[in-house]
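What follows is a single structure, written as structure tokens, with notes after it.
With one protein chain held back, the other chains of the complex are shown just where they sit.
Moving on to chain A:
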Amino acid sequence: MIGAACAYYAARSGLSVTVIDRGPVAGGTTGAGEGNLLVSDKEPGPELDLALLSTRLWRELSERLPAGIEFEAKGGLVVASGDPGMNALRDFAAAQTKAGVQADEVPAPLLRDLEPHLSPALTGGFHYPQDAQVQPALAAAHLLRASGARIRTGEEVTAVLTGAGGEVRGVRTPAGDLHAPYVVNAAGTWGGELARLAGAFLPVMPRRGFVLVTEPLPRVVRHKVYAADYVADVASGSAALQTSAVVEGTPAGPVLIGASRERVGFDRTLSVEVLRRLADGATALFPMLAKVRAIRTYTGFRPYLPDHLPAIGADPGVPGLLHACGHEGAGIGLAPATGLLVARLLTGDEPPLDVRPFLPGRFAPAA
């Protein structure tokens, strides 16, 4: 997704672009996500600024791209069960509001107006009308196609070519050398490996997540609904398993249930314990889901950087190499702003926001 967005905005800026992927389109984390476009889970700071810009860009894109991307401005609903949780949510929303987020408190009696099947035991929540969703694989495929870039899928980059001064000159694949003065590393969770090929350093690590998919249902869940502890889990850096209930319907019918986070490398083995916790969390929010059957589950690896901010911008050591990866679980949402930022950096135009917090140079190479 990030690569597609970089290609789209770079090509629109008049650059000649080739996209290379060792797999198919959306074959990595993009195809394993839910397609969240969220501002609600972000505290004020650089990532929220990036998300707010992306929210505007996604709305533009949704008008330019075919309806097939399944863009839905459905809004988010964050719920709390208990007064301490509700108070924390209130403080969080107040700070977000100052940063430009729209957040409306929903008292308990009105929760069921927004989501009729929510558990009556909840204390209250906040409605975030800016939250939205796309079908990520379709969004990436359509964006890539709309970019007009040359696309070379199923081709793995085996080397990054450099010139006498250490500057990048292109990449090598089994099909031959491709020369270009700029190389953008949008390899997501595998961005650390690509950086290493170029002689650079980027500590991207996989953070595994499972999604449970139910049988197709009529629209019983209207918003993206999640429990307040999700925000704390997203911000945590712990390697241990964390789960929080995130529930949403899709235009195709199935309800998607997340979210788990654990750092276990690239292990795809099914974890019954993760599924148990996801199902438990979802049925606590929506008791009617207890009778509904999960028909499949999938897993993906979020590209995790230690400070939870993506790496966007020039590599400090290798001229011509730019990074655009490490967006963790927010890559679909943050893609357009990242792509625009990269395009502006490539053309030397004024970036749409301050790029400094994202610069890859913030990670000192390991000793």
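In the analysis below, a residue touches a chain if its C-beta (ideal position, glycine included) is under 8 Å from a C-beta of that chain, and two chains touch if they have at least 3 such contacts; residues count from 1.
Everything below uses one rule, namely that contacts and distances are computed from a predicted model.
Not every chain of the complex appears here, and the one that does not is recorded in UniProt as "Thioredoxin reductase", selected from "Branched-chain amino acid ABC transporter permease", "Xanthine dehydrogenase YagS FAD-binding subunit", "Thioredoxin reductase" or "Methylmalonyl-CoA mutase, C-terminal domain". Looking at A:A137, A:V246 or A:A330, the residue that reaches the missing chain in the full complex is A:A137.
When the whole complex is considered, the residue among A:A5, A:V25, A:V134 or A:V246 that touches the unshown chain is A:V25. Of the listed residues A:Q133, A:T162, A:S260 or A:T283, the one in contact with the hidden chain in the full complex is A:T283.
The chain not displayed touches chain A at residues 24-27, 31, 137-138, 141, 144-145, 151, 153-154, 212-216, 252, 254, 257, 268-273, 275-276, 278-283, 289-299.
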